[in-house]
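With one protein chain held back, the other chains of the complex are shown just where they sit.
Chain naming follows the written order as A and B, and within any one chain the residues start at number 1.
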Amino acid sequence: MVSRDLVIETKGLRKSFPGVLANDQIDIDIRRGEVHAIVGENGAGKSTLMKMLCGLYQPDAGEIFLNGEKIELSDPGKAIKLGIGMVHQHFMLIPRFSVTENIILGAENSNRGVLNFKKAHAEVEELCKRYEFDLNPKELVADLSVGEQQRVEILKVLYRGAEVIIMDEPTAVLVPQEVDELFKNLKLLVEAGKTVIFISHKLDEVLEISDRITVLRRGQKIGTVNKEDTNKKHLAEMMVGRPVLFTVEKGEADVEGTVLEINDLHYSENGQAILNGVNFEVKAGEIYGIAGVEGNGQTELVETIVGLRKPASGSVKLLGKDITGKEVVDIRKEGIGFVPEDRHKRGLVLPMTVAENSILGKHNSKDLKKSLLLDYKKIEALTKQYITDYDIRVSSPQVEIGNLSGGNQQKVILAREFSGEPNLIIAAQPTRGLDVGAIEFVRKELVKARDAGKAVLLISADLEEVMAMSDRIGVIYNGRITSEFLPEEVDHQQLGHYMLGSEKEGAAK
Amino acid sequence: MLNELFSPDMMASAIRLTIPILLAALGAIYSERSGVVNIGLEGMMVVGAFWAAWGSFNYGPVVGILFGITAGMVLASIHALVTVTFKVNQIVSGVALNVLAAGISRFSSLSIFGMATTSPHVSGLPKMTIKPLAEISWLKPLVTEFSILIPISFILVGVTVWVLKYTTFGLRLRAAGENPEAADTLGINVFKMRYAGIIISGAFAGLAGAYLSIEHTGMYVEGMTQGKGYIALAAMIFGNWSAIGAMFAALLFGFAEAISLRRITTLVPYQFIKIIPYLLTIIVVSGFVKKSDPPAKVGTNYERGEG
Partner (left out) sequence: MNYKYKDWLMQIAFTFGAILFAMFIGSLVIMFIGKNPITVYQSMLQFTFGRSDSIGAILFKSTPLIFAGLAVALSFRVGLFNIGAEGQYFIGALAASIVGFSLQGLPWFIHLPLVILAGMAGGMLWALIPALLKVKRGAHEVITTIMMNYIAYSVVHYFVADLFLDKAQNLPKGYGSPMVRMPKILESARMPTMHDFVGIFGVEMPRYIYLNWFFVIGILLAIAVYILIWKTPFGMEIRAVGQNPHASETVGIQSKKVYLKTFLISGAIAGLIGLSDLLGYIGYMDTDFPRGYGFTGIAVALLANNNALGVVLAALLFGFLRRGAEGLQAIEQIPMDVVVILEGVIILSIVVASQLMRRYFKTQEKKREKESQKTSASDGDKEGLENVE
């Protein structure tokens, strides 16, 4: 069925961003009329690769071929003209426009600039019929469900005559029934001779829909396999690499009483339930790791604990004291050190100096003041202390923190958050985007804190990290901790299975 | 008193006072729908008023109006250059343009007419009268001796609705203000659309100024805009960024101004009637009556997100 000729071929694609090498030496080949999945963990470089294919990013090096001819994709418009359309993970729709308006935008059929809506509606209806899309062209996009909005996105590229449709994590936002509907649509598209590139990290879906699968890891291509020649286990291994290469030197946990206790925590946003009754506790002297596919409520859970979001119901207790829904400043006073997942948004004020960032949040403490004014001598001395203790590579405390590398920025956050003798440390994605040396440093510091008898809550999308660091592991899925394990009880594949929604028998709380 | 409040004279006056607000508000819609706040409307009206008077003084009213429109467009082009190309804060640019416009007009007035505050009298377009209707006494003030720009302004409301809704240009313009990133990925030149939106708004504001000086007053008077550019902005917000809504808001505000000018009530000091548009706008942007619903990306400069 699938013809063997290549639609798209890339050779040696490379793309880097400040501090990150997102893609390196990527060679892929896509055959006409196939569903080709690109899989990999978060940060493996899937989206960057796709954005180069649709003209949003220009590669630093390498070549792209379309039907055997070399092409330059200087902008998205060019890609569309060549028949490559992208359905973005975050929809590029205008809620205030109707379905038809969204679809024709930029490719309008007009008579001297005057739109012919009758004709446009008819065209859209015709497309809907051909590919069995259930949509009303006149409806406002704002009134559509997420699944319907995605159909509008697909129609947009079809309307422009796309032959190759790139879909970036299309199922991430869909409920199961919508996924079935989407797959039905995709099959029709392929039957009509279109080619689909499907980006995902959900292996079940990938195995269901695709003909061939390319695996990326850390910006590099690991390999391409036929669906028939592989299975979930094999793919998972390709994705995460060989099981646990690094070890963290840590002794037995010396666990004491409960520090953090979360009871039936609920949180919702814009009417959408995000946390659906979270229960767990973290004890002094242990690292409790939360594993899960991103977007299952990790961010909201952490921000609810530290007071940045107000829960709908449930309770958060720290050392027996109820801190539910209190202000951040009051919660921090109870002794929480917080390493946020987004350093630049939540962790630091980039235009301020290292010294200022080091004391942010403690700037009202008496130790740092001389009568009403800040005592800059003390601040500088404290910062210098941090710089030595945490091996921060910086020439002076007065350097703007935005000029430091990611690792050194993270060390400043660690210094600030760990130095107040907190009872609980919350570290969200603490090693994301760091270089190896800094990763090791951060991990060691977390273990050190745990050995000093602090409770550590670790949230990470990096399965290896969770496995190696944690004394207990909780799996979060759809806003709930669905299972808890000791690290020696499970292996990668099992844990991955639970992260995708299975529940440990009899263990659901 | 009620009689006086809704007398034909009063209505005619209200409509005359509505026009500059309406025209500038229509202009604001083009700019804001493309994603750019145009605080500089006031300044564009000021230069429009001055150069229209100058043009009319030298070459007659038609040329005067063209001069007014052009002056508004020139000032608007600066706004476009500064905000779209150089990505400067749109508010700052607008404020600067207002300062600049005030300076230019006074300076030019002094060096050209030798008077800072007024120009000599200038002629306007021929006035219109609808004869058959003028026979009806209660309609008379409304249909006799009115400026041709009055019906044109109301026609422009319809034109604006049509352009925004039923033309390619309108669709793309709105897309640039709602989701520039999406528009960009669809091959629409967001920068071009925003330039267009701003410059059209300058043309409208310039026309509004021209109406004020050569049609309404018959001369250029320093400070004659009296913040009408800001009231127009308010009318646009109050009308929820739609041409029809802005028209009703402009009528309301024009009516309020007519009342305060004629001082027909002593119940409330006329200064307080004057603040009605401003108060209403504050209430609207604070979401007290209904959700104010601006274009999603208005006020933010678009930068292509290449790493």
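As a convention for this text, a contact is a pair of C-beta atoms (placed from the backbone, for glycine too) under 8 Å apart; a residue touches a chain by one contact, two chains touch by 3 or more.
All values reported here derive from a predicted model rather than from experimental measurement.
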Can you say which of B:A80, B:A234 or B:M247 touches the chain missing from this structure?
B:A234
Touch assignment to the omitted chain, from B:R106, B:K165 or B:R262, lands on B:R106
Selected residue (touches chain absent from view) among A:G62, A:P95, A:G277 or A:G361:
A:G361
Option from B:L17, B:A52 or B:I78 whose C-beta touches the chain left out
B:I78
Among A:L127, A:L188, A:L308 or A:L500, which one is in touch with the chain left out?
A:L308
Omitted-chain footprint on chain A covers residues 16, 18-19, 21, 218, 241, 245, 306, 308, 327-329, 331-332, 338, 340, 345-352, 356, 360-361, 363-364, 369, 372-374, 376, 395-396, 399, 403, 405, 416, 435-437
Residues on chain B facing the left-out chain by the touch rule are 37, 39, 78, 82, 86-89, 91-93, 95-104, 106-107, 110-111, 116, 227, 230-231, 233-234, 237, 269, 271-272, 274-275, 278-279, 281-282, 285-288
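Convention: only the chains that are shown with their structure count from here on.
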Which positions of chain B touch chain A when the two form their complex?
166-169, 171-172, 174-175, 178-179, 181-188, 296, 306-307
So in the complex, which bits of chain A are touching chain B?
17-18, 54, 56-58, 75-77, 80, 86, 88, 92-97, 101, 104-108, 110, 113-115, 117, 156
